[in-house]
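A protein chain is absent from this complex, but the other protein chains hold their places.
So, subunit A:
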Amino acid sequence: MAVDIKIVEEAKRPLSMNPRKFGLWLFMATVVMLFGAWTSAYIVKRGDMGWSEIILPDLFWVNTGVILISSGTMVWAVRAARRDVAEQLKIAVGITTVLGIAFLIGQLLAFDQMVALHEHFTGGPVSHSFVYVLSGAHGLHVISGVIVLVIALVAALRGRIHRGNMDTLEMCATYWHFLGVLWLYLFVFLLLNK
């Protein structure tokens, strides 16, 4: 009788994360670099001669409040899903979506306020153009965020989000908080560097 058994050492499984969530973080890194470039450009330009100060529309304050509250309702949504309270989840995601849309409308109205203040995208000083570029590009990202929210909302309504299936909602929440923080950064940045 011959026994011929190969005994080999264990090959450890390397650590790994959910590739989709990880991809989202990488995407957010690209967005950070995008806005990082613009705000750096803003600072460089502001150091030049002939900078003309900007007046920020009052609505920016209101909109900042709206997007911060929406982050709060997003937290509520995630908690509800973790506890498997479907009703609360639907309401919370719904409110967040509505607040997201409200933010977008608010930003458009803020542009109107800026025009009323004679701050135009083109034709005026560069400082004004910058405000439009920063808030406009942020707005475009918020549109993508709202689309993600709608996807999450539909999933929630169909009962596909629950304790065992949190990925969609968690990714949605990460992105949404990110967009909120990004706006907060831009707003404070503009306030400090008029």
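Assume a residue touches a chain if its C-beta (ideal position, glycine included) is under 8 Å from a C-beta of that chain, and two chains touch if they have at least 3 such contacts; residues count from 1.
Note that contacts and distances are computed from a predicted model.
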item: Undisplayed chain, where the name is taken from the UniProt record, one of "Oxidoreductase probably involved in sulfite reduction", "RNA polymerase sigma factor SigW", "Simple sugar transport system ATP-binding protein" or "Cbb3-type cytochrome c oxidase subunit I"; value: "Cbb3-type cytochrome c oxidase subunit I"
item: Selected residue (touches chain absent from view) among A:Val126, A:Val150 or A:Met166; value: A:Val126
item: Residue among A:Ala11, A:Ala116 or A:Leu192 touching the omitted chain; value: A:Ala11
item: Among A:Leu26, A:Ala116 or A:Leu192, the residue in touch with the chain that has been omitted; value: A:Leu26
item: Residues of subunit A in contact with the chain not shown; value: 1-14, 16-20, 22-23, 26-27, 29-31, 33-34, 36-38, 40-41, 44-45, 48, 50, 52, 121-123, 125-126, 129, 133, 137
